[in-house]
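Shown below is the structure under consideration.
One chain of protein is taken out of this complex; the other chains stay put.
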Amino acid sequence: MSYVRDVGALARKDLLLELRARDTLPAMLLFVAAVFVVFHFALPGTPSRLETTGLLWVAILFTALLGLGRAFVPEREQRTLDGLVLAPCDRSAIWLAKSLATLAFLAAAEVVALPLYALFFHSVAGATVLAVVLADLGICGVGTFLGAMAVATRARDLLLPLLFLPLAVPIVVGAVGASVVASPGRYLGFLGLYDLLFAVVCWASFEYVVAE
Amino acid sequence: MSYVRDVGALARKDLLLELRARDTLPAMLLFVAAVFVVFHFALPGTPSRLETTGLLWVAILFTALLGLGRAFVPEREQRTLDGLVLAPCDRSAIWLAKSLATLAFLAAAEVVALPLYALFFHSVAGATVLAVVLADLGICGVGTFLGAMAVATRARDLLLPLLFLPLAVPIVVGAVGASVVASPGRYLGFLGLYDLLFAVVCWASFEYVVAE
Amino acid sequence: MLTARRLGKRYGEKRVLRRIDLVLPRGGFLVVTGPNGAGKTTLLRICAGLAQPTEGTIEREATRAQVGYLGHDPLVYRELTALENLELYGRLYRLPERRERVGMVLERFGLWEARHERVASYSRGMTQRLALCRVLLHDPELLVLDEPYSALDEAGAELLDAQLAELRGERTFLLATHDPARVEPLASAALALAS
Amino acid sequence: MLTARRLGKRYGEKRVLRRIDLVLPRGGFLVVTGPNGAGKTTLLRICAGLAQPTEGTIEREATRAQVGYLGHDPLVYRELTALENLELYGRLYRLPERRERVGMVLERFGLWEARHERVASYSRGMTQRLALCRVLLHDPELLVLDEPYSALDEAGAELLDAQLAELRGERTFLLATHDPARVEPLASAALALAS
Partner (left out) sequence: MGRTSRIPLPLLAAISLVLVTTALAFVFFVAPDDANQGFSQRIFYFHVSIAITAYACFAGGAWNALLHLWKRDPNADLRSYVCVHQGLIFGTLVLLTGSIWAKISWGHWWLWSEDQLVLFLVLYLFYCAYFMLRFSVDPGPQRANLSAVYALFGVVLIPVSFAAIRLAKNLIHPVVFTLHGPNFGGWILVTYCIAQTALLALAYTLYRLELGGKRLDVRLRRLREVLA
């Protein structure tokens, strides 16, 4: 119970910060919109469903990456991570809360992006929405974790995509599969499995990322 | 002359900061490769020329946003902008130097990306290269300007990041247009005009952004 | 409360601390002094649990919730108000009377009026006061204070004096300072690091 | 050197400075005191040209190149070394004997040995010393120093004492501090801000 409350307090803080500074969401929205504009131009006529699904996923993945890159910016800029690390709550709560906050931003961007996609290209199937949800979980969980790692390094911003993209490939495979085939069950199951597996690993090892 | 030297000193500092992470170039190579791999999984089969052109622009845009996001990070994190503002050099030199440094970062990424793109997907037309160059100029110039606005505490409360969207979309339209149509002359001209116009505006008004 | 044996810390090639032995009993008040770059901050971070020694061992008879650490950075979010910052820490430390305690520490360090302002607009001394609020909020057993007087005006310094005098004996203190005369009357032991 | 008339500064609704009149002749040494949040930093930033007053006027008989400002932030890049930071400022201020002067100030504040280390790995006092190096590098006419003694150990403070005493009379000083006793012998005038 108190774990849930810790996560709540931390996530609340992140949302409040975004509300104040508006660093993340505008960049994400901008990027999603720009991607659709690019493809609107690049794919004249009526592109096939397979083609546009791929581009939807590219848009989602890179939008998420932009958001993830900024996830730990407040902690890094104001060097407050020590404060969180000192607090008696389980360190994994820091990861979970940050993941939830990032998830919220990504979801907000997608609430704009999916209708835009439907408008520009094709309608969005139920399975796709489900795939988006499952993929988001994986992206935000793993990405936040890696974001915390990247913050601790000198290379930082450039490092996150490097660390993240190889790990995101299975998500892309599963998600694209789930949104193009007729019976997406296996793909969705795979995405769920990915989420579960990596959630456990992240949850168990976040301690080592933030504490010496 | 001393203006040029100021710009040189400032840009040198930015490159030094960039190279502090030492492995920027190999990192870029890895980054480009990872992006292409993700594209491969997002668009199974053999994508058409138009599709891959679109992807190329998404990649460029993402890299540009990534670069711009980090442009003023050192100044913001360590609050050193005051130090530059106090220095006796013309303030526009700060903007010019930062734009050049960002441009160098972006150009380095593209020097890696374009040949790899040609290797993996399709050859790159001359017009596309020209469009990339012109777009880079515009993106870096305007983006750096807005980045500085976001750092100057006064401007942070305004929704400035959002400004980049209406300002960047013309670049995207022009650039993608130039690389997909048969006679790209008009698009390229438009891009050049855009660059010129905004360069003058940024150059003349940067003073007001960073100094009270 | 704290027992360190043959503590050492190196950063890569560079050796910062060497063979520090330290016994700080419950209720003790250890003052750490030394020139700039002597390793005071490094030692305090190790004692607070923020860093690990590279040699030797350290034992601490306090849970994480019982440690209060004041470092060189205030560890507060600049875009949040003082109240929001303390609320956050109050929640994370699961204080039973959170709101009351937040109000109390704010008042105690003269920040009550400014509680709704963003920390970014605080002056340096006000930020330091807020950092002190943060440390005292959960009434820790072990207080690790790194130059707590810095940036405080005379009134603020006296508030802190009073606070330290009040808690002296009941709580355990580890305090680094460049002005040992100020805490002389409180100190139970002193450690001078050489550079 | 500096003449301010009926200076005022407000942030939004909040009035921070009110009707400050100030005349600082060339070679003067003005000490500004006041409690936390009184507006010392605000005043110094206005005098250095970093901020504009919202009321009144300020005249400064020094070009930007002749002002040296030490603020609460060291204004150096943490990922660069001390040497690289000073090189940068040396270039921006177009110093004729850049390298020599950089070496000289580093030695003067005891940072010569550490010149090739990144500032991120500096201790707080070392960073403050580096900030002082930055300010003195271009030998400014007008020195605006905001709590220059903070974070310095006794040796560092004495170095700074010596530096101030040496320049006293030849340069103009505007110095904010919480410990006016320390600069008492040097001061030519004092300004106490109320909160």
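Letters A, B, C and D mark the chains as written, and numbering starts fresh at 1 in each.
The rule we apply is simple: contacts are C-beta pairs under 8 Å (C-beta built on N, C-alpha and C of every residue); 3 or more make two chains touch, one makes a residue touch a chain.
Quantities reported herein were computed from a predicted structural model and do not represent experimental measurements.
Of the chains displayed, those contacted by the omitted chain across the entire assembly are A, B, C. Only one of the listed residues, A:Phe31, A:Phe105, A:Phe121 or A:Tyr194, touches the absent chain: A:Tyr194. One chain is missing from the display, and on chain C it is touched by residues 11-13, 15, 52, 54. Chain A residues in contact with the hidden partner, per the touch definition given at the top, are 149, 152-155, 159, 162-163, 165-167, 169-170, 173-174, 177, 186-187, 190, 193-194, 197-198, 201, 205, 208-209, 212. Residues touching the missing chain, restricted to chain B, are 21-23, 26-27, 30, 33-34, 37, 40-41, 44, 46, 120 (touch as defined at the top).
The definition used in the following text is that only the chains that are shown with their structure count from here on.
Summary of the copy comparison: rotating chain A onto chain B for the best CA superposition needs 175 degrees, to the nearest 5.
Centre-to-centre separation between chain B and chain D, using Cα means, comes to 36 Å. Separating the centre of chain A from that of chain D, both taken as means of CA atoms, is a distance of 45 Å. A separation of 24 Å divides the Cα centre of chain A from that of chain B. Looking at chain B, residues 20, 77 sit in touch with two or more other chains. Taken residue by residue, chain D touches two or more other chains at 79, whereas all remaining positions touch fewer. Pairwise chain contacts in this structure: A-B, A-C, B-D, C-D.
By the touch rule above, chain C contacts chain D in their complex via residues 11, 34-38, 40-41, 72, 114, 121-126, 128-129, 147, 150-157, 178. Residues of chain A touching chain B in their complex: 21-23, 26-27, 29-31, 33-35, 37-39, 41-44, 47, 50-51, 54-55, 57-59, 61-62, 65-66, 69-70, 76-77, 153-159, 161-162, 165-166, 168-169, 172-173, 176.
Only residues 2, 5-6, 8-10, 12-13, 16-17, 20-21, 74, 78-80, 82-89, 212 of chain A touch chain C when the two sit together in their complex.
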